[in-house]
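Only one protein chain is missing; all other protein chains are in place.
Just so it is clear, A, B, C, D and E label the chains in written order, and each chain counts residues from 1 on its own.
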């Protein structure tokens, strides 16, 4: 590891300060306000009986996610997608990513014919909003499942979550692979990668994109290593937060 | 005043606990997270040079507002308006109300050819979201104007805000006029009214609706009195919050 | 009352010429072409058996309204909302207002599981279109209910309409409160108010907005008095029209 | 011609009662409320200086039309296209037809760089709404052009309208060709045809569709003959109406 | 017939080279890639059991069509209608035309409660795309019906197609009626007509429009004659193609 100074003084393999305020919402069955530095995402999990029509009668549940950003989460204001009358490509793409990431650790048979919708609303954006969303959404999801179990909508012994999941961004800036990019880093990155990793250290999703120069296998390997280590730290934070009494 | 016991123990002319976290957002030129009990609205003010085309060259600025609710702000989840592809009537109506309320205390000539967009996003809803939005939006607006003045986008001596503005809901429940209805009260109200009042005690907007039985003039007068007194208390909270060093 | 001369020579407390052509439409179960001076609104009431899904099985009926304006009802042409692909905030807001106003005098239990949709289409606009719409809609509604009763969709003894409803605009121009503003007056009004009043003189809706200077309690009281008196005259016109043989 | 009795007692080659109330609208530059029996269409013509961007600088004007139907123009209510958020195929198709029909008699060079938009709103529908729309639109268009000429937006000697245009429906019912179908006839027609004919008797548009059995050349010829004769009568009505002092 | 030289050397009553590649798609129940010169339209027929709700239980099937154009089918690129979020008037109009043309030769009783959707996607456009679409769609439809019969979704003896259908464009250029206009001819045509004719020589649809000068009866007759003869040739090509073993 070289002796790089990042804008905020972090080491190249260091996360920003990560906090997860579990139970932020008084309304949702599970919720978490997750912060990665100045990036703040409110994740709520809504538990309802029944499943979408296409899944009815299969004895399985459904977990899905929607991601969105408040218009002034970013440095300059963006028009609301509700006002524009259509959801942008980026929003769709991230919503799908978050949903896939969560479903990767859920046993939908054990969930039974119940639906959990996770809403991830970015209140403030400073890079890494989609990975923060996944990391916080897991906590909200875990609490919604606990809620359902307490009320006997889910079997008492069913293992709905067979693993945990977290995500982090990594990227190459000035040739140097780095963990957890803040916005000022993200816009300069030659390569940008999001990795979604389970608590056991397996990959759920690897999305690497050359924004500038294409990358080679050794750079890819270094990015994956940083991402896996970052996700292990996030898993520990999730575990601690979920262990607390509520 | 009769000896009514409200669900949360308040007197009929008592506000819920009101707090305004000024400067909640690190991105916006002005911001406030306002709470009326469990109702929580994030208000951000975005300051930009220039005005919409229809106002260009008139030497006047523009202030507008958009109101929205997170899908799980409420007790059961609502579909996102961005997903539905259209904004509902209620959302439109409240956005227009908030904008009108703010413009009533702004001298757009003094603002100069600048635009301020106020976004009011309801993070948690427990009745009175539109009046909380107006009350918080005023604080965000004041800070955005101060921001513009510091950067000389606004004249140093211009009085852009010639008064303050706050709003509160009032209603009649079981024949009894009450101040600042929580959601459980709101759904039972025979008459529901929102009053928007300036710091000097003048009306900007009076919107009273008979949800159940129509109301007579004496009931209307009692509601207005409660509302005016409530807004005076809100004005004092706004003043205190804005007096603090930032 | 001062000695004000209005553009059209009316006294400050005088309505424009109001006519209601009952049964204008050969297709609808109830209809009225209402005119307030040059403002002309075609109101049709469509009676159908059954109710929206969310109301099914509750033994109640449903009354709703839709307001719209022809593109060249106004002095300059507006794009059609169907062409723009979305309904504007103003249209939504007025549709909701008309529906609430009518429901305030309907006993939905007595209506039974039937739905009445009132369409109010502004053919020509010269101020006060929403209040004209409410006033005409009541006549169309009354006839649609009579239609349903004749055909035994509604019980013969059921009192579906337990009161009548009418509406009028009032406003302050150059400091003077006035009744029933024409368009040229409306654009100059400092305060604009719509009052919806039942035949018995009770308020259903009071919507006052300071377009210019905020208003005080005594101005509000004078506006309400003008509005209540205007609605009483409108009620008499409605009664006369509905008493005629068809 | 056989001895057919039509539902309303007309001869097979007889128009319904046709009336054109010229200048119905106080707002538009030209207007006509046209009735073909119970079919009633309000046609307004909006004259504005300038042309759409794609036509700018070519020294030509533009005439276009929009057709729509009020929700309760028909025997059962249809949802508004503004509420559905999209214009149906039928509406588009008829709007285009009306525009083409009018442009066929307009010298756009003589019109100069001005735009006339014709709105045809069906207030009551009983068959033949599109042909009634064309017939009434011509009158509104003629008055809008006169309006423009009086105000010198159009050259005093320019012949903008070099011919007139009218339209009528014809169809085959029970093997019998008939003129100007009412709705009860239209739904039973095996073949349905709309003919648009100029005052000089030339075809602008011929649209024949076999709704039931396909038709042969001799049937087609008989339909065209009926249509041409019907349009000649409509031309005479237009001429009379336009000759009146306003 | 005069001695006209067309841009591509054809006689005025001569079709372009027409080919129909039957079974182009490996996925659809019936398909054809039809070419009229450089105009190429992919027609696929999708057979499904059941009918739309409004037709359920009537013992009849349903045939419908959708027409669309790839964005770069034409000489300059057009925005996608999916991106614009709405279907244009022309697309709607042609989809409806294709559907009507096909239904004119289908016995929906014999089809039984099955639905066939024909998609006509223009891959390359050089005039006459709607008539090519109808001509190719008939072949795809015939194969989808054969597919349904083989699988016993349709009665073995039912005559679903009681005739064939083809279509061609005709037009008047420099006063000369011509068959099957290529794009360069189409844009110059004074009159443009599409004729849809059954295999037995009866008219299903006649749509003639004066783009320039209105036309008289003798011109109309000449256009119809050219169209009928062109459709007879297309019918022979369809017959040959459908007779081949697959």
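Brief remarks on what is shown
Assume a contact is a pair of C-beta atoms (placed from the backbone, for glycine too) under 8 Å apart; a residue touches a chain by one contact, two chains touch by 3 or more.
Here the structure is a predicted model, which means the values were calculated and not measured.
The chain not displayed here makes contact, within the full complex, with A, E. Considering the full assembly, E:73 is the residue among E:34, E:51 or E:73 that touches the omitted chain. Summary of contacts with the chain left out: across A:44, A:82 or A:95, the touching residue is A:95.
Among E:55, E:110 or E:123, only E:123 touches the chain that is left out of the view.
Touching residues on chain A toward the chain that is not drawn are 86-90, 92-93, 95-96, 100, 104, 163, 193, 198, 200-210, 213-217, 220, 224.
Taking the whole complex into account, chain E touches the unshown chain at residues 25-28, 31, 38, 42, 44, 46, 48, 66, 68, 70-77, 80-87, 91, 117, 119, 121, 123-126.
FYI, only the chains that are shown with their structure count from here on.
Number of steps on the shortest path from chain B to chain D, with steps defined by chain touch: 2. In the contact between chain A and chain B, the residue numbers used by both copies make up over half of all numbers at that interface.
The set of chain B residues that touch two or more partner chains comprises 85-87. Under the touch rule stated earlier, the contacting chain pairs are A-B, B-C, C-D, D-E.
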